[in-house]
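Missing here: one protein chain of the complex. Every other protein chain is in place.
Presenting chain A:
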Amino acid sequence: LQEIHVAMASRKTSHQNRVNGDKYSVLLPTYNERENLPLIVWLLVKYFGESGFNYEIIVIDDGSPDGTLDVAEQLQKIYGEDKILLRPRAKKLGLGTAYIHGMKHATGNFIFIMDADLSHHPKFIPEFIEKQKEGDYDLVSGTRYQGNGGVYGWDLRRKLISRGANFLTQVLLRPGASDLTGSFRLYKKKVLESLVEQCVSKGYVFQMEMIVRARQLNYTVGEVPISFVDRVYGESKLGGNEIVSFVKGLLTLFATT
């Protein structure tokens, strides 16, 4: 009996969530994510379905040679054209512009930004939304550095670099957010639009600049602890001179914000 009550209660809240008028557009930039894309979409559908929020998923594929777009088209057939939107571009033009491109086509009043490589788990989405409503935050940022947040598959070296870089950033910039380089975030659409206009950096530093500028513009920031699981399938596109570009970006922000 209790189970029935719980089921009824959750159906009721999921109904309420559907009628309250908010819509969440999830931007999924992909480059060679043929294996990950179906899984992340499946998980998104699962958690949005359970919580009942209105949503759409926008896939921005940059001409992946591995056939990601083909998989995306199949997913669109399975889940419907109102849920899965395809906004591909002909060639690899980078992550920052992929967000801008996707945002132009978003019909929601809120926008989720997350990686398509399963490092960011859709199970946190209801927590992001709750957090946002709790304080009417302009931006809610996932954090690996607080509460139950954490990482999986990182060795000591990587943890040390990550924590060291984070400490240095906190000292120099005092940004008022604990995770600056993470990219699992929820924005009010208007806020994201104004931030994107302000931000000049490319690639990796882009995420850091977004949150620093948010503070500068007096936007409110909420945080949700997330677990970050290293990608299972596919290859990392960043890496290599990650540290160099991080330091450059940090110093640039230090001198200009």
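Observations on the structure shown:
By our rule, a contact is a pair of C-beta atoms (placed from the backbone, for glycine too) under 8 Å apart; a residue touches a chain by one contact, two chains touch by 3 or more; residues count from 1.
Heads up, the rule we're going with is that contacts and distances are computed from a predicted model.
The complex includes a chain that is not drawn, and of the options "Dolichol-phosphate mannosyltransferase subunit 3", "Trm112p-domain-containing protein", "Eukaryotic translation initiation factor 2 subunit beta" or "Serine palmitoyltransferase small subunit B" the UniProt name matching it is "Dolichol-phosphate mannosyltransferase subunit 3". The chain that is not drawn here is touched, among residues A:K104, A:K133, A:K159 or A:K190, by A:K159.
Set against the missing chain, the residues A:N20, A:Q198, A:N241 or A:T257 yield one that touches it, A:T257.
Contact residues of chain A toward the unshown chain are 34-35, 38-39, 42-43, 71, 74-75, 78, 118, 121, 145, 148-154, 156, 159-160, 162-164, 167, 171-174, 227-229, 232, 253-257.
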